[in-house]
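If you scroll down you'll find the structure; I have some questions about it.
As you look at this complex, bear in mind that one protein chain is not there, while each of the others sits in place.
Chain lettering (A, B and C) follows the sequence in which the chains are written, and residue indices restart at 1 in each chain.
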Amino acid sequence: MFDIEKIRADFPALAQLINEQPLVYLDSAATTQKPLSVIAATEQFYARNNANVHRGRHTLSEQATHAYEQARATVAEFFNIAINELVWTKGATEAVNLVANGLTEQLNSNSVIIISPLEHHANIVPWQQLAKRTGATLLALPLQQDGRFNTQQCVKFIELHKPNVLAITHASNALGNLTPLEAILHAAKQQNTLTLIDGAQAALHLQPDLQQLDCDFYVFSAHKMLGPTGLGGLYGRYEQLNSLSVYQTGGEMIESVTLTETIFRQAPAKFESGTPNIAAVIAFAHAIEYLKALDTTNVYAHEQAIFNYAAKKLQSIDGITIYSDLKSNIGTLSFNYKDEHPYDIATLLDGFGIAVRSGHHCAQPLMQHLGINGSVRASFAFYNNHQDVDLFIAALQECIALLD
Amino acid sequence: MFDIEKIRADFPALAQLINEQPLVYLDSAATTQKPLSVIAATEQFYARNNANVHRGRHTLSEQATHAYEQARATVAEFFNIAINELVWTKGATEAVNLVANGLTEQLNSNSVIIISPLEHHANIVPWQQLAKRTGATLLALPLQQDGRFNTQQCVKFIELHKPNVLAITHASNALGNLTPLEAILHAAKQQNTLTLIDGAQAALHLQPDLQQLDCDFYVFSAHKMLGPTGLGGLYGRYEQLNSLSVYQTGGEMIESVTLTETIFRQAPAKFESGTPNIAAVIAFAHAIEYLKALDTTNVYAHEQAIFNYAAKKLQSIDGITIYSDLKSNIGTLSFNYKDEHPYDIATLLDGFGIAVRSGHHCAQPLMQHLGINGSVRASFAFYNNHQDVDLFIAALQECIALLD
Amino acid sequence: MIKTFKEIAQSLDNASAWQQKYREIMLLGKQLPAMPEVLKTDDALVPGCESKVWMYLDFDLEENTLVIVGDSDTRIVKGLLAIVLALYNGLTPEQVINTNAFAEFQRLGLIQHLSPSRGNGIKAMVERIQTMAQQKS
Partner (left out) sequence: MIKTFKEIAQSLDNASAWQQKYREIMLLGKQLPAMPEVLKTDDALVPGCESKVWMYLDFDLEENTLVIVGDSDTRIVKGLLAIVLALYNGLTPEQVINTNAFAEFQRLGLIQHLSPSRGNGIKAMVERIQTMAQQKS
C-alpha cells in the first residue's frame, strides 16, 4: 500500500504556505525534501553523538565511527555493491571530478572520451579538462533533434570511435529523459571502454542495482535522494576504483607520511581525505532506509502516474511546447509557453505557491541543441500528489492569462 | 561576564553520561561540540527552508540563497575579509588542496615550497604532490628538538631559501603550540612569498583578523569552530585567489559551456562547483554569531585559565612527559606516561568518561621529530570547566594505578 | 508615454492583488522603448543573470545628469528596470545619491526583487548607477 498522504506527512517542508498558498514543490530535480527521520538523525548526531571518526579511542568517537561505517554498508547494499566500492564525496560533481582527475595518467593524446550533448555541466567540464590535460579527444554521442537518443546510432558511434572512457547520464536533469543505458553500456563493454554513469537524477527514481547495470563508475548526490546537502557518492568497480590516482590528499587517506614521502591507503580510504561529512553520511543512511521501507515498485508506479497525469494536462494547454520525452522519463516536465521567457513563468507561478525551476538547468549544450535559451522545469518526486498537479496546472493557466 | 555553566547548557552533547560517568570532552581539537543554535538552524533549514541555491526563481530557493550568501557575509566579517575573498570548501583539507592545485601553473623546477615539520598531514601531502607535479623543491622550516620554533632561525631560513610558497600552521594540532606567525609572515613578505596559514586549529581560539595577519591564504574547518561537518573555508587575498587555476569543475562555477569550450566565473564562484553544503553554511553562520556574542577576550581568558590549571596539575604527576609548549598554546596538552602506550591510557580514560585522543594525530613527521610513536592529547575549548580538569586528572591517576 | 515614478508608484499602490501588480510591472516593461541593438554589447550585459539584462550608462555633461538605457529579455525584469529608470534617469548625481531605490522598492512591496539572491541584475544596476553618481558628484 502506498499511502501518499501518510508519506507527505513525513516531509515537514511540504506542509507550508508560500505567498499564502499551499506550497507545491516541483523542484525535486534540484534538491529533494527530507523526511523527518533524516532531520532527526542529524539533530541526534549533533546533540548527542557528535565526535570525529576513526582513530578516536573514546566512546563517542567509536559510536560515530560505527554509525558512519554502518551507513556505508547500508548505502552499498542499496546499490548492491561491495562496501569498499563506495567512496563518499561532497556531491555528484566532486565524484565526477575525482574520476576524471584519477584517469589523467591512464589517458594520452590517442585516447578518446565520449560524453553526450544532454549532460549536466558537472558531467561535461571535468571531461573537457581531462581532455585538455592529456590531449585526448572529446566527442559527444549523437542526439536526435528532439533530445532523445537513437540507440542504434549511439552503438554505431561507440563502435566507430572505440572510446577509452564513456561518461553519460542515467537520466537528463533538464528533460528527465532516460538514457537507453543497456545497449550503450553493452557496446562500451565490447570496446573495453571505462564507463561512468551520472546517476544524480536517476538514483532516487530508479534505485538501480549497480552490479546488474554493469558500469565501472556511478555517481550520485545525497541531497537529491532525500539526504542532506554536502554529500555524494562514487561507486567504482573495485579494481578500476583503486587504480585511479589519488585526488585530494591529507589526513585519513594515508598509510604513512614523512616529510619527503607518503604512502597512500587503498580505496575507498585513498579517496577520502580530511574529516568527512559525518553527520550527513549517518543521516543519509536514514534516507536510504526510508526509501527501502517504501516498496520500490509502488513508488515508481505512483511517480509515473503523477507524471503521466501532469503531462496529459500540460499537453492540453494551447501554446505549450514540451521538450521532455513523455515515454521514458523519471518524472520531469520541461516546457515553454509560446515565446514567453521561462523566468516570467517561474516568477508568476511562484506567486501561486508553485516551485518550479527556469533557465538552462546547467545544461547549456542541450539548450543550444534544442535551439532554446531555457525552459520551465517541473520535476516530480514520489511525495507529490494529484492535487499538486491540479494546482500547478490551474496556476499555469492563470499565468498564461496574465501574460496573454 | 563569562558564565561557564550557562554556556555549557548551550551544548547538549556535553550533558551526557559515558560509561555511567559524566562525559568530560577533551577532544575539541578533533571536532568541537555544537551549540543549540547551530543544531536548530540545521533542523529549521531541512524542515522548512530546504531548497537548492542560485538560479531558483521560487520563494524557497530565494530564501535559501539569501541565507546562504548572508552566511558568507557573516563569516567574512568575522575574519575581517571581503565577501568575495571567502570560498566554501568541504573542509580545511580541501581548502589546502584547492590552493596547492591552483598554484601548479605558477611554479616550476626552480621554485621552492616551505612547510614545517609540525604540520598536520593535510598541510604536508598536498604540497608534496605539488612539488612532484612541478619539480619544485619542498623544504621544512627548522624546528627545535622540543617542538617549538626559533623565530630567528625561521626568518633566516626564509631569507636563505626565498620560497615561492610558505604553508604553515597557525597552531599545531598535535601540541597546541602557537606558531610565531608575525615574524615569519613578515620575512615571507620580504621575499614576495605566497603564504598559506592552516587555521584549522587556531581559528576558534584566536578568532584572527586576517587582514591584520596579512597572509595570502587562510584555511579553516567549520566543524572545529562549533559548526557542522562537511564544511570548511578558504580565505584568499582576492588577486591571489582569483589567479589560482580552477579546481573542481561543474555547475555553478561556469559562465558558459559549449561542448568544446567553457568560460569560468570569477572567484569565489570559480572555485565552488556543484551544489554547496547549504545547510552547513547557514548553520555555520549561527556558530559564528554564537562566538561573536561571547566576548572574545573573556573566552580566551577562560580557555587559558583552564589550560594553565590543567597543565599545572598534569605536570605534578610523576612520570608524565608533556610535549606541548605551555607558554604559547591554544589549549592542548600532549603527553605520555612513562613508556605506556597512548592507546592504553586513552582506552582506560574512556572507562572514566574522559574523551581524549591518542596516536600520531595525523602529524607523523612531528612524532618522528619528537622521537615518539604517539601521544595522549587532551584538547580544551571554552566550554570546558575546572571540574572537567579535576575529573580528568583524577581519572588519569586511577589509570596510572591500574598500569603501574 | 513614459510614466513618472510617482505615477508608477500610484498605479502599483492601487493594484489590489499581486497578480495586478505583476500585470502593471509587465506593462511598464512593454512601454519602455527597446534598447537599440547596437547598444546590446557583451559589455552592456549585467553579469550573472538568468535573464538577460543590458544596461547602458552615460553622463550628460551639459545637463549634469545621468543617462540610463536598459533592456531585458524577460517581461518582469524589464518592468522592474523601467521602475529603476523612472527613479533615476535624468537626475543629477546629487539627486541620484539622495534617491534610495531600496527604500522605494520596499515601499512598493517589491523589495524581494532587489535581493542579491534574485540574480536578476536589478540590484547590480542600481549599484552601478550609484557608483557612477558618486564618481560624477
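In this text, contacts are C-beta pairs under 8 Å (C-beta built on N, C-alpha and C of every residue); 3 or more make two chains touch, one makes a residue touch a chain.
Just so it is clear, the structure is predicted and the values come from calculations on it, not from any experiment.
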Touch partners, limited to displayed chains, of the chain removed from view: A, B
Of B:255, B:289, B:344 or B:390, the one touching the omitted chain in the full complex: B:344
Sites on chain A contacted by the missing partner chain, in the whole complex: 53-55, 57, 61-63, 65-66, 68-69, 255, 265
Positions on chain B where the hidden chain makes contact: 19, 340-341, 343-344, 347-348, 351, 358-359, 373-374, 398, 402-403
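Keep this in mind: only the chains that are shown with their structure count from here on.
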Pairwise touch network: line, ring, star, complete, or other: complete
Whole-Å gap separating chain B and chain C, where each centre is the average of the chain's CA atoms: 45
Overlap residues in chain A, where contacts from two or more other chains coincide: 19, 343, 347, 358-359
Multi-chain contact sites of chain C, meaning residues that touch two or more partners: 50
